[in-house]
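This part shows chain A:
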Amino acid sequence: MSASARSGFGGVLRRDLLLGARQRSELANPIIFYVIVIALLVLAVGADAAVLDRLAPPVIWIAALLASTLSLDQVFHQDFADGSLEQLLLSHHPLAVLVAAKIAAHWLLYGVPMMLTALLVTGMLRLPDSALATLLATLLLGTPVFSLIGAVLAALTVGLRGSGLLLPLLILPLYVPLLIFSVGAVEDAARGLPVAGELYLIASVLALSICVMPIAAAAALRARLS
Partner candidate 1 sequence: MFTFLHKYGSPQHFYRLSRGLAPWFGGASALLFAAGLYGALLLSPPDYQQGEGVRIIYVHVPSAWMSLMVYVIMAAAGGVGLIWKVKVADAFARASAPLGAAFTFLALATGSLWGKPMWGTWWVWDARLTSELILLFLYLGYMALQTAIEDRRTAARAGAVLALVGLVNIPIIHFSVLWWSTLHQGPTLRPFAPPAIHMSMLVPLMVMAVAFMLYFAAVVLVRTRNELLELERNSNWARELAAEEAAR
Partner candidate 2 sequence: MSGIQEFLHMGGYALYVWGSYALTLIVLAANALQPRIRERQLLRMLAGRNDRTGPSR
């Protein structure tokens, strides 16, 4: 990355983090939603020890998936509403780099708190301690993928009427591989099996997403706005 692109990246990242930090209630909403979904899932299937043992990994991941779709609207929406997105498109920095900064900011603002909440919630779900490290690893590798893939679809639907309904419809099918590998890894860890294979697979999904998705999100913004 050249010095100028780096300054562009840093500028957008700093700005988004600052704006995000000013709206604490919006940051909290997906987290609250996350905990509510987990509570409802447990209420629906029952709190038997035997059921919970089996259920903890999928519940943690499904709730994270749903909560992250809720936060994705935020990636571009405000910038679209106040016109600063158009400015971004006209900037002399490569758009993909600026979009990557927005994605990084989204992950720091929404992904990281969700990861920490997930760790706290495991205590309520009787997840064995042996699986905690694996859960943390899958979330650490997986939540950036939420932000990366999500940014493309958020860019495609920015400013559309009914985008709140369209975005989850478009994005949830694309989360399938992440869900399968992550839940598989946590389940295997809870049973004391090796999990390196699954973690490599999630890591490769992350690596591919880092390479492709910022460029795709930039193309999506251009497609929608120019």
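Please note the rule applied: a residue touches a chain if its C-beta (ideal position, glycine included) is under 8 Å from a C-beta of that chain, and two chains touch if they have at least 3 such contacts; residues count from 1.
Regarding candidate selection, all candidates are chains of the complex that A comes from, given by their letters.
Here the structure is a predicted model, which means the values were calculated and not measured.
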Field: chain A: touching candidate in this complex (1 or 2)
entry: 1
Field: Of all residues in chain A, those that touch candidate 1 in their complex
entry: 149, 152-153, 156-157, 160-163, 166, 169-170, 172-174, 176-177, 180-181, 184, 201, 205, 208, 212-213, 216, 219-220, 222-224
